[in-house]
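The full complex has more chains than appear here; those shown keep their coordinates.
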Amino acid sequence: MFRVTRRYHFASSHRLHSPELSEEENQKIYGKCNNPYGHGHDYVLDVSACGPLDSAAGRVLDTRLMDDLVERLVLHPFDHRNLNTEVQWFMPVVPTSENLGREICRRLKHNWNSTFPDEWPRLEKVRIEETPRNIFEVRADEIE
Amino acid sequence: MFRVTRRYHFASSHRLHSPELSEEENQKIYGKCNNPYGHGHDYVLDVSACGPLDSAAGRVLDTRLMDDLVERLVLHPFDHRNLNTEVQWFMPVVPTSENLGREICRRLKHNWNSTFPDEWPRLEKVRIEETPRNIFEVRADEIE
């Protein structure tokens, strides 16, 4: 059983503001991340899959297929976009990196079988670096 | 003569859109960087000064004084802000990294003497990494 990780990059802007909280609470909880006009990050996204080796090809998976999946479900809709106003899923949700990781992992998990229909490889986890000092991880089996 | 460089970080959002160009030209020139709702970056800013050593202290400058200057003129107004809508200087100007570097260098150069009134140290140059693959530099003596 091997783990294969591919690294991707995307640049987005966001504002941390929860519709379930008051203006004051939002300001207190998110600080400058709550600034009304938003700010941005160069996100680093690591997607990990695991599985046994295909003995003829010596690989866990065809990484080009995983690249296509991530391109279609994550990079195309998120890169160079404002997450709050251009990604419908985030409209009622605060675009924290936790929620961003959760949504990326959910999208990949729900569409994984269309690209990888066999028992293996399986999506294992998603990791996001918001900045080199803020890192978020979630395992696919923790996501509904 | 020594060069001292300090590295700073800030996260901002921006949209590349020139008021001097048509919608079509803007779209053609800036591509996805022209997306209407903006996107963001984790900018890496290197500020370099040069000068002889103070023989007692063994330093070119007191880096805390340079940190204060950069904090006041650059990090406070730019970090976690939307450059197009929250930084007045950029309202009529496209916030490319070239213009961002030019404006940062201009601000530091024009206020340098209030912090460093002697002949040395001198502001030498400003370098911005928009992403690790896009780097911009300008020398202080090229800036008005």
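Should a chain be cited, it is by its letter among A and B, assigned in written order, with residues numbered from 1 in that chain.
In the analysis below, a residue touches a chain if its C-beta (ideal position, glycine included) is under 8 Å from a C-beta of that chain, and two chains touch if they have at least 3 such contacts.
What you see is a predicted model, and the numbers here were worked out from it, not measured in a lab.
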Practice item. Tell me, please, the full copy count of this complex, given that what is shown in place amounts to 2 chains. Key: 6
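In this section, only the chains that are shown with their structure count from here on.
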Study note, to complete from the structure: Cα centroid separation, subunit A vs subunit B, in Å, comes to 30
Revision key, fill the gap. Given the complex, residues on subunit B that touch subunit A span 9, 11-14, 32-33, 35, 37-42, 79-82, 85-86, 131
